[in-house]
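Here's the structure, in structure tokens; my notes come after.
Note that one protein chain of the assembly has been removed; the remaining protein chains are unaltered in position.
Labels for the chains are A, B, C and D, by order of writing; each one numbers its residues from 1.
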């Protein structure tokens, strides 16, 4: 479809932000960053989101509607890294700058640029941390994952295993459950894992809400002191939980920065047609107060200063 | 005569008494179908009033309007001479008016006792009832059994849901309920339609007993022998309005049927031929 | 006499003919309620057979079993002397057996014409009908109007959904449908229960016409005058089985009622007192 | 005394589409006034593209709801159908036509199983299709191995292509969707089969007593609905250009919403499939209009909630007036 909107009366240029869901604090923070940056750059922000992680259809619809509304650029965290590409292509053909945030498309050059964290690396960091923290003790690992077929979840999970130095199917992995990143579901999953294998001593969690759910379950069994929980995200609630020792370590990401940079890039494009390109790593930092040898980590003071949510 | 000023033969000679239930100019339209077209109605104290008329004449609509089940579009209703407005059937019931609806109004998945006591359940005595609001199921079951037995409706089980009862048994439940609770007026829309000979007889006896205890009864029926057996007066409904009020003694069954179908009209208490062809067709002249 | 070997007065003297529809020892239990308890049934060619009995006697259950609407637990059914098994009502209908069910079996939200033709819709002639399967709505509407008019059922609109019809109008639809389609047997479960005097008369006439065209009719009714007016034979049902088969001419109405309620029994075509108290109570001796 | 009125051309079913239509028009006017880009041919074309998948699913849903059933598995069946079509064509190298046929057959097959469970064991449709939702969802992920399938043959994306109508690009898929609605409006309104579906929904017992083979009809309806989900799968694949195992997860509720917004009763036997089209468009217009107005997404949810209620309220109030 034609873009049609470039010559409209409203003079403020528009930038669109499409996130995976509208309620995950990670994306909410991203939106806040985009909002601030849009104001600073004299742009109007439009936002949309899928109904669930993996909701490709809603993201396509949002791209179409934003192009119809005449946006200059679209920032998107693709729910489905491959399935979104035809829609992105249409938008780019209509002259819209498309930047992927947080998650790369497959292939990565389907978007003009990528501002993201490396989720595999985020998993690897906590995997390495856990390995070092266990210091050679035999591990019984539970992984509390996201949901079938969602890239981020897969990358973090794989990263964790890589960092820990084990393969999928390793006998030390005694329980794997999906949690959809939900605290209550994380708790239920952990309870059942403990019932199945009471001697679990390492818990990998997809994000901090799941980690806190796991912690609650462990605490009810009196195991909260001797089980190591590691997580990914670096939200403020999660970082506080690291500070208070509920979570041993987390990989912190920076959604605000991704969004700010993204909006800036679109603003530049709107002003002088200059297109951003390539991959900008917005970074990931391991946060922990219990440092272990051989793995570099920042403490929670740094974490809290840089946390989101 | 006109429908607005019907000829009322005085079935109870002497003092002019206030009708218990009265209606003037009731109109009820459903979309483009006019069910009631300015219907009048008078029920005198202590009488059995039969309402007769062809299918679709508006009998059910009339009594639904009188008992709060539907809201008439216009017209007024008077109870003991005072204007009333029944917003729903409960209003009418609070005035002691009980109705057996043609479609029976029984809750299919509930049992007989529950249906009999629906809306006026009996609670256990003592704290159980007053604080915990516990139902006295045993009492209600026994009472229901008594009422059903009085109608001599054969039942093989009292605890079946009413949806599994035979047509006549279900009607028995509705009739027993109305009779049990009425204090002021009983309205019955074809209460014996599905009943056997014996059971119908019981219902007619029941109606007489209700009347004898002083409660007037409105009886819609297509069964002329029943009507002539029991009615003190007959209200003839036709095309949505009352076309005559007659005493069964004054007219033969054939005449009444002729009035009902419009072949005869009533004028000064006498039947006069209105539609020659129609009257001849049914053998009157 | 026993229920297994009922006394059958020959209404059509002379040759012994095969019954059109016949049943032996039908049993139907619902949970702990026995609706049919070894019921027999015989319908002779060209006759009007009335089935009478108290409420809950198992009349509806009997004809439901005969028309495929329920599956009897045991017993056998013969059509024209050959054993048949109707797995569902359509099976029976394919043999030309049409039924008016007591609860009418009309689809509430559909209009009269659609209900009349439900299950045997008429398609447009030509490709429209054969390829595109387009219904001939106009034709069906006109036919329905004709059938309803033949019953003289008053209708103010043909396109209302049947749920908005009066009780009698709805029954008219069911009767008209059965009569229109039957080729072999018509079964009617209380077809005049909700009908007015005139409309009932039409249905009785209709039944006579059906019989005159050679199709036997089974008529369940609680209305003894109707039964005596129209029936060639009477099947008396009681407590789930047939207790007598009689000719109306041989017995008075009071006797028949007494047989129905169990006060009298039939033996060799004569009524004998079975229950002295009961018989006296109803004025027979 | 039969006062039969001249047979007015009245509708078979007494549920008019007037109410939903009024709601749709009101919504369109509102968004037209609030957004300059709303009233354009290209935007309308866009809205139709955006609702065509859910709209098509909602056709099958309408059939099932008319029989007093409900289908929670339609989105999952569609997703599986999409994976089957694309995976067979791309990974297994089947000729695209065969892959397409296989996809349609698989979807019809799941519909058939739904129908058999509903009729043979008399299970409630809610439970059958809820179970099926889980089963098919899992199968989709197992069979697809979580991989999105790309680089599809032209046959599978043809419906996403556009043609020019005046200034506006219209996709063939939009056209097919409209056509499907018309076909089913015809089938339900003007064939014996349609009347039987309504009768069944009114009361299975009545339908059975009038000689309709209700079990066979029910199985047929579920199977046909499955086939329609297969078409929805093709539309989805053409629209997105990929086979996506994550697709369709909220489409069951969305399609029910379209059906109910369109005035069809969840208790069966009352409703029109054209109402479903209107219902689907109402949802599409809300989403498109709110996004064009630049409403933040959480407020879009808030307002959509209010608007859905309002839309049906408009319908109800318009009916009251008609009485």
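What we mean here is this: contacts are C-beta pairs under 8 Å (C-beta built on N, C-alpha and C of every residue); 3 or more make two chains touch, one makes a residue touch a chain.
Predicted model, so just to flag it, every value in this text is computed and none were measured.
When the omitted chain is restored, the residue from A:209, A:234, A:255 or A:303 that touches it is A:209. The omitted chain makes contact with just one of the residues A:12, A:39, A:172 or A:237: A:237. Summary of contacts with the chain left out: across D:34, D:162, D:215 or D:304, the touching residue is D:304.
Considering D:109, D:131 or D:153, the position touching the chain not shown turns out to be D:131 (whole complex). Residues 69, 88-90, 93, 99, 101, 105-111, 114, 118-121, 123, 132-135, 137, 141, 145, 148-149, 152-159, 161 are the ones on chain B that touch the missing chain. Contact residues of chain D toward the unshown chain are 68, 70, 72, 117, 121-124, 126-128, 130-139, 141-142, 253, 256-257, 260-261, 265-267, 298-299, 301-302, 304-309, 312-313, 316-317.
Although one chain is not shown, part of chain A still touches it, namely residues 22-25, 28, 145, 148, 175-178, 182-184, 187-189, 191-193, 195-196, 209, 212-213, 216, 220, 237, 240, 309.
Please note the rule applied: only the chains that are shown with their structure count from here on.
Rounded to a whole number, the gap between the C-alpha centres of chain C and chain D is 44 angstrom. The geometric centre of chain B is 28 Å away from that of chain C, both derived from CA atoms. Contact with two or more other chains is made by residues 1, 5 of chain D. Across the assembly, chain B contributes residues 30, 32, 54 that each touch 2 or more other chains.
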